[in-house]
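The complex appears here minus one protein chain, its other protein chains still in place.
Let's turn to subunit A:
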């Protein structure tokens, strides 16, 4: 079994040369094949942005209210939040009783 230990792989080393830094994509190379790849990539980027721009958005006030409401409604059923009584905790080791 070969391979580099994960701790030694830098994720950022894997980023391809084409980086979208918030603006349109461009490469340094200038061969014809590269520039038609560029155009195809740029067209796909624009297509994707059109999809993302067209969605309907709700107000943050409504989004926040819905999250708060969900938390409130489900709090009593959340064992990690409410705590679990020892007698109902299947993970708690039951200590043996000693009769004095």
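The working rule: a residue touches a chain if its C-beta (ideal position, glycine included) is under 8 Å from a C-beta of that chain, and two chains touch if they have at least 3 such contacts; residues count from 1.
Following the convention adopted for this analysis, contacts and distances are computed from a predicted model.
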{"item": "Omitted chain, identified by the protein name its UniProt record gives, among \"Dynein light chain Tctex-type 3\", \"Translation initiation factor eIF2B subunit delta\", \"PESC protein\" or \"Guanine nucleotide-binding protein G(I)/G(S)/G(T) subunit beta-3-like\"", "value": "\"Guanine nucleotide-binding protein G(I)/G(S)/G(T) subunit beta-3-like\""}
{"item": "In subunit A, positions touching the absent partner", "value": "1, 3-4, 6, 11-12, 14-16, 18-20, 22-24, 26, 35, 38-39, 42-43, 45-46, 48-53, 55, 57-68, 70-71, 73-75, 77-81, 84, 89-93"}
